[in-house]
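Every protein chain but one is kept in place in this view of the complex.
What follows is chain A.
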Amino acid sequence: MEASNQIVIVGNGISGVTCARHIRKVDSQVKITIVSGETDYFFSRTALMYIYMGHMKYEHTKPYADDFWSKNRIDLKSGWVKQVDFDLKSLSFENGEKLSYDRLILATGSKPNKFGWPGQDLLGVQGLYSMQDLNSMEKRTSAITRAVIVGGGLIGVEMAEMFATRKIPVTFLVRGKCFWDNVLPPEEAQLVARHIKEHHIDLRLSTELSEILDDGNGEVKAVKTSTGEIIPCEFVGLTAGVSPNIDFLKNSGLKTNRGIVVNKKFQTNIPEVYSIGDCVEFTEAPGPDRKNIEQVWYTGRMHGETLAYNLTHDNQVDYKPGIWFNSAKFFDIEYQTYGFLPTSWGEDKWSFYWEDDKGKMAIRLLFDAEDRILATNVFGWRMRHEFFDTAIKEGWKADRLMKQLREASFNPEFYKDYHMEVVNKYNQEKGRDVQLSKKSIFQKIFGYNS
């Protein structure tokens, strides 16, 4: 079948690259081309911050060696796509080149949100998503006296950490009453806020950006906040979320809303055109607690895996993500979550929350009325993905989960074991009687579990 022998993927992020790799594993013949204007090679977007902080160089963020692509006969094409002609099945690039495809996969990612703030297009105002963003951030922040970050999400806190390592003072404007309080329940949000302040970040809660002031040369000189305060700064980081990067596809015949509209098989309204990753908007949310737009590393990877399967198999499957999980790091505190844990819940659910006495480690467990585990948030305590995936899928009861919690711990050896402390609080607070069996010396020394 000559017609289906050229797959072109626009975007070399985790979704596009995963898709390409999985197609190649099954089909050694099909011609695969990945297009990107951002970088010649796939790199880990989540590692951008580490380049700025000097933990790594760009080359360290590349998950595959440069010869991996030619070995796997995945062609890499450098350039920005300007337009897609879906009738002629052809891409045109900004430099005038053209590339035709038989099947097209759009994995164009997202771009930082701008909410129409006055001055949002001044020099020194930007988000942090792409390699280009990182380069301009590097250029713009070499000799500044203060940076202001707008929007309290994961990229915002990353940016704050980046500046902190370079001793650049940071003011961090967050709209919510607490940090990331549209995702975290209050105790967790406070834990994170405390830690951010511990790193000498000037965290301003319940504060919004009103306008960014021009120094007369088109560069930022200060921001004005919702309280009327003017904060002088030379850099403004916009980190109030991201939205699908689809501007070049508007009015092209491809159905878009906030993102490229796809069904559960990642098919768009145009045959042989698919879309995966951050830029996708599902017609129907892929799961009960899931959103129509998923913009996380892991979901991008799963989109890629699933579409690759469908493109190489006769039996087509729907995208069906398993138990939700995510993770992040707030300066020194790692965060993991398994299952969907909302910011608040009604009478039909109950939660148990434990925090260590330093206030840097915490676990929240959410149960339904029948005591079945629904979700967890953990801070400063690594947990086994498999443990919670199984426990949530099988609906383990609270007492059983508490008893077996030690097995879930994924902390390095010799870390303090908080199991007993957590269970004691649980027994006391919930009137339960979970008894723990002690590990024998033999088990401790030789690491045998049974």
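Just so it is clear, contacts are C-beta pairs under 8 Å (C-beta built on N, C-alpha and C of every residue); 3 or more make two chains touch, one makes a residue touch a chain; residues count from 1.
Definition applied: contacts and distances are computed from a predicted model.
Participant: Given the options "4Fe-4S ferredoxin-type domain-containing protein", "Macrolide ABC transporter ATP-binding protein", "Iron dicitrate transport regulator FecR" or "ATP synthase gamma chain", say which is the protein name UniProt records for the missing chain.
Facilitator: Cross-referencing UniProt, the chain left out corresponds to "4Fe-4S ferredoxin-type domain-containing protein".
Participant: Of A:F86, A:F248, A:W297 or A:Y353, which one is in contact with the hidden chain?
Facilitator: Residue touching the chain left out of view: A:W297.
Participant: With the missing chain put back, one of A:H55, A:R258, A:K291 or A:K439 would touch it. Which one?
Facilitator: In the complete complex, the chain left out is touched by residue A:H55.
Participant: If the hidden chain were put back, which of A:A47, A:L99, A:I144 or A:I270 would touch it?
Facilitator: With A:A47, A:L99, A:I144 or A:I270 as choices, the missing chain is touched by A:A47.
Participant: In the whole complex, what residues of chain A lie against the chain that is missing from view?
Facilitator: Against the missing chain, chain A presents residues 14, 22, 44, 46-47, 50, 53-57, 60-63, 65, 165, 195, 198-199, 297-298, 301-302, 305-306, 309, 317-323, 325, 327-329, 331-332, 334, 336, 360, 382-386, 389, 410-416, 446-447, 449.
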